[in-house]
Each structure stands twice: as C-alpha cells, then as structure tokens.
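The other protein chains are all here in position, but one chain of the complex has been omitted.
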Amino acid sequence: MAILHTINKSPFDKGSLDACVRLAVKGSSVLFIEDGVYGAMKGTAKSGVVEGAKGDLSFYVLGPDLKARGIDEDKLIDGVTVVDYDGFVKLTVDNDKVQAWL
Amino acid sequence: MAILHTINKSPFDKGSLDACVRLAVKGSSVLFIEDGVYGAMKGTAKSGVVEGAKGDLSFYVLGPDLKARGIDEDKLIDGVTVVDYDGFVKLTVDNDKVQAWL
Amino acid sequence: MSDIKKFMYVNRKAPYGTIYAWESLEVVLIGAAFEQDVSLAFIDDGVYQLVKGQNTKELGIKNFSPTYTALGDYDIKKIYVEKESLEARGLTVEDLMPLKWEDENEDYAEKDSIHVVPAKELAGILDDSDVLLNF
Amino acid sequence: MSDIKKFMYVNRKAPYGTIYAWESLEVVLIGAAFEQDVSLAFIDDGVYQLVKGQNTKELGIKNFSPTYTALGDYDIKKIYVEKESLEARGLTVEDLMPLKWEDENEDYAEKDSIHVVPAKELAGILDDSDVLLNF
Amino acid sequence: MKLSIQINEGPYNHEASNTALNFARAALDAGHEIFRVFFYHDGVNNGTRYTTPPQDDRNIIQSWTDLAKEKELDLVVCVAAAQRRGIVDEGEQQRNGKDGNNIADGFRISGLGQLIEAGIQSDRLVVFGD
Partner (left out) sequence: MKLSIQINEGPYNHEASNTALNFARAALDAGHEIFRVFFYHDGVNNGTRYTTPPQDDRNIIQSWTDLAKEKELDLVVCVAAAQRRGIVDEGEQQRNGKDGNNIADGFRISGLGQLIEAGIQSDRLVVFGD
C-alpha cells in the first residue's frame, strides 16, 4: 500500500503540510500543487518541515504551478522533484490511492 | 481612529488571528465570528495568542457562533466578551472602520 | 481485489463556517447503502464536528450534529479521532458526542464507535484504506 | 470629513490558487477613477502576488501580474509590503516586480511605489485609513 | 448610521452570507441604514433564483429577497464576477447571447464602481468572506 498525498495550500496560510507530514507513513509520496508549491521553497520559515521529513517521504512539486508563481527551480529544497501534469498522472498510477490535504 | 477587526477562521486552520494581532494597533477591538470563535477558547495550543495580546486589544466573540459550535462560555479565555448580532453592529458603529482578516 | 473496498472519509474542517462537514456526512449516509467497509477520520478542525451541545438556533443554520449519533444505525462504527488534534484544541473525548453502535453478536450491547488514536496509528489506518474521500 | 477618503486594499492571498488577488486588482483599477486616496497593502501570502517572473502559460490561466506594473499609470503609488511576511517567505524586495510611478513635479522622475514596512508601521498605516477592502 | 456590506462567498458553502444576513437584520433593527449590499467573487452566487435548498434548512436567497423588499435594500451583484460565474439578468442575457437568465428577485447586476461608491458614501463597510 502506498499513498500519494497532494497539498494545494500554502504552508503559511494553512496547516495542510503539517498535517500531511504528521499523518503520512514512511515511504509515502507528497506532491505540492496549486498554492501548495510554496511549501517546496528553501530558505523560508516553513522549509524545515520538508527538510525534516524528506528522509522518510518523497517530495514532488508541479512545475506549471511553480512557473505561474515565478519560482525558479533553484529556489527549491534539495531533493524535491519537479513534475508536470504527466508526472502527476504517473504518481497517481504508481501509488495505490491519493489523499488530498484540502 | 479605531479599527474593529473581525476574524472568521479557526486559528488552527489559518493564520488570520496571528496576522491580526501582529497588525492591530494598541486599543483596537477584535471580534471572533464564524469559525474564528475557536480562537477565544482557553486551554488550547493557540490560547496564548489572545492571552498575550489582551492587555493591548479588546476581544469579543459572537455568541450565536459559539453556541452553534457547542462552546460553553466558561471555556472562554478570561476577559473575552460575548456579544450577539446587535453587539456586532454596535462594535461596528463604535469603531471607525472594520478590517476583516479573511 | 475483493468486491468490498475500504472507504475512508477524512474530515478536517470545522462545522458551520463551511458546508464541507455537512456535505461529507451526506456522502457517508448515501455511501452506507453500498455495503462497503466504511471508516471516518476526524483530524485538525474536523474534530470540532463531534463536539457535543451544538445549538444553531440563533444562526438559523440546520444543526446536523444529531446525524453523527445515528451513524451506528447505518453500521458505521469505525470513527477515528486524532489524539494530537484533540489535545491541541484543549478537548478530550468527554467533550465529544458519545457515538455508539449495537453489537448484535453480543445481545446488542452498546459499544463506542469513537476511537481516539495517535497520529502514528492513524497514519497506518489511512494507509490501509482503499479509497480516501477528502473533506 | 473631506470628500476624499483613504481607501486601503488589503491583499493577503496568493495568486492563481484563488481568484481573490486578481479580482482585488480589478477593484483597484475601477476604484482609481474615483479620485480617492488609494493604498495597497500586501500581507501574509499576499506578498506572493508581487513576485516577478510569473509565467502561467502551462496553467492556462491569464497572467495578470503585468497589471501591477501599470498601477503607477493610475496614480497608485503607495504600495506597502509587510517586512515580516516577506522575510518568513525567504523573499526580499529584489524578488518582487519593480513597481514605479513618475513624479510630474520632478520632471517625471521614476520613483519606487513599493515600500517594505515592518508590521508595527503598517499597523499604523491601516489604522490611518478610512475604508478597508479585504481580499 | 449608513452601513454597506460586501459578501464574497456563495450562499451555502460558506457562512459569510448567513452572517451578513443576521448582521443586516440587526443593523436595520437598531435603526441604521444599509446603503448597499455588494456581492463579489463567489458572492454573486447569492443572486440566483434557481436554488432549492433542503426543506429543513434555511433559504438564504429568499431571505435576502424578502429583506430587500421589506427594507428597500439595494442588492448589487458585480457584473464582472457574475459573468465568470453564470449569474445573468435580462440585460446580460441579451448582451452575452444567453438563452435565459437566473437573477433572483430583488437583486440587480452592476459594475464594481458600485462598491467604490458604497465605500465613499457609507460610514462603514463590513466585509464577509472566506
């Protein structure tokens, strides 16, 4: 069993990322989409959440949402993988189910 | 000049209360409405925000929203005043303007 | 895969401020007719949905909280409440509505439907589900 | 009270994830015709609205960020960005679009519209407004 | 005192319109004037006559219509926001080539200038949203 977690809210605005990290089992995948992509940036007051969890969880971020928000890939936390919509579909298929932290 | 601040979001869900306390000048009034009323409860992980600010700000909470959510008034932080919709109107009139921390 | 899937309803929002809690409950009730394996999780502000003593008269919005107490009649008896979310909000299980189900194998003895579980355990329960519905 | 009121647009949400940022800007543009005293504040995730290099092509949503750079032409030159919100997000003013206005009293010299101010100062600016529009 | 209200969310998904309605009633009961209620963002969805809420719940849109009639309220739906979301009156129906309209009784569609004007003309503007 493996869950793909999606996070679509900024970690500064909502607790979705915190809840996800608290409730995802080791080995799960987490995809940042929409306003969630801000959670993948390094050097912020919230970067520690992903940095602290990336040993246990695999983090991905949706490229089209990153670009829309003007975030260069070199601003991402090391180890976060950029995917496009095809990659989102692939993650959906490669995991058993999807948990959306709305 | 005096502002009535309204907060309609749970302090666990969103940063509205934190932003309000950071950006309200001393002597302002703060009214918790809708899901914001959870911010007026004592004994929570977020009670410290109101407890720390209540020397500088006056806190109010909308009674009908409290009752809807099953919160007894004895669960409120000391010094928070319960008002009804008439009281909400009165606060609106008694202050110069309203800032809604949506 | 068997014909029965494990449905998990994940509730993370407070009642009344938004309609998600109520409309989630409507899915749960309809879903009960499909004879799947059903669980509900209450996480973050979702735990507020179960607080007892809700009275919406002055709001003018329907009080849908009694519906939770009827879930046992729909054979929904696996209701998980995250311990960390309760504690952060200064709540204990005593603050929640007592949700019960009757065990027909034990002469209809009333049993608690609510299980307060730590995040670590709830994570495993989520992981063990087949379909996650998010509200 | 004078005929001119101080309008303050308070922007606290990120762009694209919701439409508030864009529809706030539409109010600002319409409001500019009313010859009031206009200020904009960017607080919390609202600071993301001003980040430069936005490219929405793959999303298929209109990129409305160029409109911010046109605000100077509408005589909107008091744009306050909360320092604490910027810093928490690891941003500096260099990461934002340079918003300018031309001072006709100084031979149309280009001047910065963006003022990064600490919360304490911004609180006073909010307090000094007449009408607060919240987005 | 002259008050105006802005509502940013639709009738049932968020509590905003319900709170605004209760606030408006209390303000009117206290003898205040409501200069305008302006519906913006998803708030324009309060202006449809096509809803059929459950029998055991409140009918928010009917409540606005009734209050507007009783107190001569000016309920204004923002035209730009309405076009994005499908709230249409007869004028918009013709302008945009639609085959019908759904505006509720007591509401009118107009421009954003009406919000600015409300801000200028009113002593207080109170915003309800998400």
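Letters A, B, C, D and E name the chains as they come in the text, with residue numbers starting at 1 for each one.
Just so it is clear, contacts are C-beta pairs under 8 Å (C-beta built on N, C-alpha and C of every residue); 3 or more make two chains touch, one makes a residue touch a chain.
This structure is a prediction, so every number in the text was calculated from the model and none was measured.
A.B. asks: Give the labels of the shown chains that the missing chain contacts, considering the complete complex.
C.D. replies: Hidden chain, whole complex, touched shown chains: A, C, D, E.
A.B. asks: Which residue numbers on subunit D touch the omitted chain?
C.D. replies: On the side of subunit D, residues 16-19, 59-62 touch the unshown chain.
A.B. asks: In the complete complex, which positions of subunit E touch the hidden chain?
C.D. replies: Here the touching residues of subunit E are 10-13, 41-42, 45, 48-54, 80, 83-88, 92, 96, 98, 100-102.
A.B. asks: Name, in rising order, the residues on subunit A that touch the hidden chain in the full complex.
C.D. replies: Missing-chain contacts on subunit A: residues 6, 8, 33-35, 64-65, 84-86, 88-90, 92-93, 97-98, 100, 102.
Everything that follows uses one rule, which is that only the chains that are shown with their structure count from here on.
A.B. asks: From the centre of subunit A, which chain's CA centre is farthest?
C.D. replies: E
A.B. asks: Measuring centre to centre with C-alpha atoms, which chain is farthest from subunit D?
C.D. replies: It is C whose centre lies farthest from that of subunit D.
A.B. asks: Approximately how many whole Å separate the CA-defined centres of subunit A and subunit B?
C.D. replies: It comes to 33 Å between the two C-alpha centres.
A.B. asks: Using mean CA coordinates as chain centres, what's the subunit A-subunit C distance in Å?
C.D. replies: Measuring from centre to centre gives 27 Å for this pair.
A.B. asks: I need the residues of subunit A touching at least two other chains; which ones are they?
C.D. replies: As it turns out, subunit A has residues touching two or more other chains at 12-13, 15.
A.B. asks: Would you please write down the residue numbers of subunit D that are in contact with two or more other chains?
C.D. replies: 44, 131-132, 134
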